[in-house]
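With one protein chain held back, the other chains of the complex are shown just where they sit.
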Amino acid sequence: MVNEVMFYLIGAMILIFSVLTVTTRRILRAAVYLLFVLISTAGLYFMLNYNFLAAVQLTVYAGGIVVLIIFSILLTSHLSERAVIAPLKQSILSALATLAGATLTLMTILRFAFVPNTGVDPQLNMTDIGNSMVSYNRDGYALPFEVISILLLASMIGAIVVAKKERKIKE
Amino acid sequence: MADYTYTLLIPLIPLFVFLLLGLTGHKMKPLVSGLIGSTGLGISAILSYATAFKYFIGSHVAGTGYASIKGFEVSWLHLTDKLTIHLGVLIDPISVMMLVVITTVSLMVHIYSIGYMKGDPGFYRFFSFLSLFSFSMLGLVLATNIFQMYIFWELVGVSSFLLIGYYYEKPSAVAASKKAFIVTRFADLGFLIGILMLSFNTGTFDFQTLTDPNGPAIASAGGAAFMGMSVLTWSLIFIFIGGAGKSAMFPFHIWLPDAMEGPTPVSALIHAATMVVAGVYLVARLFPVYALGAPDALMVVAWVGGFSSIFAAVIACTQTDIKRVLAFSTMSQIGYMMLSLGVSGYGGEEGLGFMASNFHLFTHAMFKALLFLGAGAVIHAVHTNEIGGMGNLRKHLPITHITFLIACITIAGIPPFSAFFSKDEILVAAFHNNKLLFAIEYIVAGLTAFYMFRLYYGIFWGKNTKYDHTPHESPLVMTIPLMILAFGSVFAGFIPFHSLVTSDGLPFESKIDWLIAIPSVLIGVLGIVVATVMYKKENPLPDKVAGTFKHLYKWAYHKFYWDEIYLFVTRKIIYRYISEPIAWFDRHVIDATMNGVAGIVQYTSYAIKGFQSGRLQQYAFVFVSGTVVLVLIFVYLV
Partner (left out) sequence: MIQNIPLSYFLVISTLMFFIGIYGFLTRRNLITMLMSIELILNSVNINFVAFNRYLYPQQLQGHFFMLIVIAVAAAESAVAIAIIINIYRNFKSVDVENVDEMKY
């Protein structure tokens, strides 16, 4: 019972705040609404008993990315600037495309009968997750781990280079 | 059987010279290009004389006739087993004779042109075209089959076009060359139809097979008929139409007077001695088929020839341009040759007309080339073509005068000069066959003497014209060919043609029939006397005669208005009712379709250009909606 109420509450928060994110005219508020969406998603993960994932979500997404976005908003616009609303034609067409897509996807998903695995709730603890992350056995994820680290390195370097101020050529 | 493969060199040397001069001539000094051209022709001439000697004297067994030999043949285009087009060299009495004629006259013209065209900026171009023409004409006479002859026939037409339009900056020359090409091309349509009919009926192109008296051609004469004449007759008439076009027979004669716009050596080579006799050569080549298989076609040939000769002779009496008089004289003499072929039979004494026609071809080449080159020397000296601007030139141009006089006496048919013999044989042949044609030719002989001496007196005697600068005799390089040709026209009559060139290859006895010869000489002398009375000294007699026959004079002066008639037909009928609708169709339907296709493509490209707008959200929108549509199609509808 409680679970269902919690679930409906969190689901409603997610949907409402995401709609607000994409429709509000104030940019900074859009960032804050995004933050709420991400926090609600973390709540959803907590409900599913995936504590580690929820923690990662909060740390990286809500803590890192949203802060980054807020910083960039502050760098590129002044506080009282209002976002321009797209022309009507564009809104209508994109709304239509979105609705069509959503309908299609929902129809496809809801028709399919997923067979849930009604087993015992597994207790995932950190040791298991950590072991499988660095093991290179059949169930190990050492390779994706290394690949991601390379990606992060590359993006870090790329971001620094791209955002560097151009050096003025001395006459 | 002797080996005649070396005769392949005779046409190939001028071809090589043409390519050499055409591609690199602009880098040479003019004199060098002239010498190269003349040397090439000289080698061909020597080879031709050697061939003639070898064929007629060297390898000849006395008592037998002259066979036609294939010196060389190669299969050029093999389409099916039945349809193969060969290229080769055919050695035959008439082809060897033509080799001698063509190379001699061409060599004389080459040497003459070194002097005549001096100073002209397109010197090397002239010589390259002359070599091209020589190659084409030699290929034509050496053709082994009728298709090869057609190829070279067209090549000769092209060379003539290039040479008549040599002064391409003069609009009249350009118009004349176009006219020549178009008229002869139109006649060649008949030629092509005739070739197709003939070869379809007999299954072969080859001359040796076609002219074989026991061969398929003659045998098909009794075959299918159309409107009273056999298919063979029709095909031969069509072939003759092609020949009539090239030989400037009525009604295809209109291009010949205008072709005088080309330089005079060109007129001498092409329009007097060689190209215009191509039609006569064609009939002579197919003569056994004409004589044995289609005598009706021979009648057509004879009457066309006879009518053309009197038509041209009447017009020539009134013309005032030297070259035009000579052009009509050519037309008239070729009429003689055609008529002679037309009244001839086949074999032995019957084939007198055939022999006489070829004999006259030989002598005519000599004296007509001489006349034209002499006229060229006169024009070179006084810088005008009109008789009215000349007079009393015998004091200033002695060598030209003597050689021109020799040629005029020859053409009048006075013995012992060459044309007497050849013309006499023609008259004899005509007399034995058709008295009316004989009468026509008899009158024409008199007219010929008359107008030639009118021309002669007008140039070299007559009034004492004042010249801007004293006319001077031409340089030696121009007078030596004149003298050589004069020698030829005097002594060529003594060549025993009756044992060399006959209709079936076998010799026959021929003697002078004094019953015909004496009247023909008399009418020639009469013509000379009348011309002397009227033109030797300046007097009002010519104007009085012209005034008496006012209408005839006017009509003859305007060449019987045939040019105007053709122009009318072309402009009012062909242009208006055929060419203009076709041009309209081409411009508005075909071009419109092409432009429409291009327009549609352009419009479409503008319309879809907007897809690449550079706007990110538009791309994303297309992406999303495209994915939705594809999913819809592949998941739900397929």
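Labels A and B are assigned to the chains in the order they are written; within every chain, residues are numbered from 1.
The rule we apply is simple: a residue touches a chain if its C-beta (ideal position, glycine included) is under 8 Å from a C-beta of that chain, and two chains touch if they have at least 3 such contacts.
None of the values given here were measured: they were computed from a predicted structure.
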(request) Extract the touching residues of chain B with respect to the undisplayed chain. (result) 609, 612-617, 620-621, 624
(message) Applying the definition given at the start, please give the residues of chain A touching the unseen chain.
(response) 1, 3-4, 7, 11, 14-15, 18-19, 21-23, 27, 30-31, 34, 37-38, 41, 44-45, 47-50, 52-53, 56-57, 60-61, 64-65, 68-69, 71-73, 75-77, 83-86, 90-91, 94-95, 97-99, 101-102, 105-106, 109-110, 114-117, 119, 121-122, 124, 128-129, 132-133, 139, 141, 144, 148, 151-152, 154-156, 158-160, 162-163, 165
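In this section, only the chains that are shown with their structure count from here on.
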(message) How many angstrom lie between the centres of chain A and chain B, each centre taken as the mean Cα position?
(response) 96
(request) Could you please specify the touching residues of chain B with respect to chain A in the complex? (result) 617, 621, 624-625, 627-628, 631-632, 635
(message) Under the definition above, what is the set of chain A residues touching chain B in their complex?
(response) 86, 90, 93-94, 97-98, 100-101, 104, 108
